[in-house]
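The structure appears below as structure tokens.
Not every chain of the complex is shown here; the ones you see sit where they belong.
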Amino acid sequence: MQEYIDKAAVLVEALPYIRTFAGKTVVIKYGGAAMAAAGLRDAVMQDVALMRFVGMNPVVVHGGGPEVSALMERLGMTPRFVDGLRVTDAATMEIAQMVLVGKTNREIVGALVAQGAKAIGLSGHDGGLIRATRHLHRGRDGELVDLGFVGDVAAVDAQVIESLTASGFVPVIAPIGLGADGQPYNINADTVAAEVAAALRAEKLVLLTDVEGLRADPADPRSRVSRIAAEDLRDWLAAGRIEGGMIPKVEACLRALEAGVRRVHIVDGRVPHALLLEVFTDQGVGTMVVR
Amino acid sequence: MQEYIDKAAVLVEALPYIRTFAGKTVVIKYGGAAMAAAGLRDAVMQDVALMRFVGMNPVVVHGGGPEVSALMERLGMTPRFVDGLRVTDAATMEIAQMVLVGKTNREIVGALVAQGAKAIGLSGHDGGLIRATRHLHRGRDGELVDLGFVGDVAAVDAQVIESLTASGFVPVIAPIGLGADGQPYNINADTVAAEVAAALRAEKLVLLTDVEGLRADPADPRSRVSRIAAEDLRDWLAAGRIEGGMIPKVEACLRALEAGVRRVHIVDGRVPHALLLEVFTDQGVGTMVVR
């Protein structure tokens, strides 16, 4: 009997969240541990499907770096990175695209379809969804470094996504953009997620990461803050309190908030169903950044 | 952490039910204990609102007998029953209508609105929803007994309900029908619920009752059956294994199933969130009757 009561309590706790987010768009950046471990992967797929079934419009943007390097190595190529960015010559770009679109994206779409969600895979090519320009990277000495086909987002065509969600699809987007000449560009997935959220004026952008959230003290894992204002976060960034791989993520968050996204969540993708718990329950499991 | 995992498990368990019942109509007969106790009442309202928010079309039909008698007594009138049916002269009908439509129905509508559901109260008058004819009652000796304005359902206009649910409303129906001459008739709420479910070709009819379900042995509360086929239930009825107040309920169930309703649930309304648990979890908390 207590089991019944507990179950009912959880469902009832979800009610106000379902009510609030009905018809709202939530962009989810999917990557890291949540993509690597099978159990976590299934949990994310269930969470996204549930979001769709209760009336939200989830949009998934995924990364996929390690698998790109793996195929390169099988082909005898040596992946090279500058400041965390993959140096992307034409051969690398072709491999990256084959892996991201032809493998990672297919696996996610297939897994969502298995959960009953009408997922559809996309890259920047489809309907001209993501237009890219070459990323101009300056090294520490301020010199331009040629990274090849690494791109910035020039434009996202929100109508392509909106016509798909209106037809009941769950878009799953690989982070590749098309240059003006039809050349594909490799783009950071956090950036793509932020720009997609911005173009859709999404209610939420959720970044599934491998940390438990933002820390008041970068060195102390127990110092997670559960809520922070965008301007405070900007101060943290300026003050050097954000480090390493979190810097581009935080920049993407701030970019999305400026463009009209209401909330950004940095969520610990290592916790099963972290997405679900963040969206449908009173406890968040990460850091929420608000305007 | 375990708490998180448990919560997520409950939400994930609901996923296939939400998927299955999206866009489906569920008629709920609301009455008895679930209506009398404040805590149970709130739980039912949350359950109905949740059903709406995850994409179902719940339709509520309510009773309200005890309050009718209470007002009659305050006015110095003596409620009279024949074979469990209220003898309904013109004065009684007026009082029954004031209580059912002007009090009970308003309370339910107000409570659903408080939960965020766009409830709308109806009786047989609205849009000519329920047309009634006089109920011809035969006593034990086979003689006709004049019960006054006690009615049978002659017709339910499904379009009235469907245009309201299509506009996002949750219909809440008081069991009063209109005769051809505009005279209101008092109708048994289980019967109204069954006829409404039949007219809507509902996916489910759920009767909230004050028993834990149908019993294999009427005398043994622990002999609940969790699933029974309509034809077996018809045999039970013919064999006299259904007794007292359960007879009209069982007849209503069978009527709904014959008319195309897929499943009927007799659920224990004394259990909080019994409705939710029956619809969204693997364990039912009553008896499901299937075709």
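First chain written, first letter: the chains are A and B, and each begins at residue 1.
Definition applied: a contact is a pair of C-beta atoms (placed from the backbone, for glycine too) under 8 Å apart; a residue touches a chain by one contact, two chains touch by 3 or more.
Quick caveat: nothing in here was measured; it's all calculated off a predicted structure.
Visitor: With 2 chains shown in place, count up the copies in the whole assembly for me.
Guide: 6
FYI, only the chains that are shown with their structure count from here on.
Visitor: Hey, which residues of chain A end up touching chain B in the complex?
Guide: For this pair, the touching residues of chain A are 1, 4-8, 10-16, 18-19, 22, 43, 46-47, 49-50, 53-55, 115-116, 271-273, 276-277, 280-281, 283, 285.
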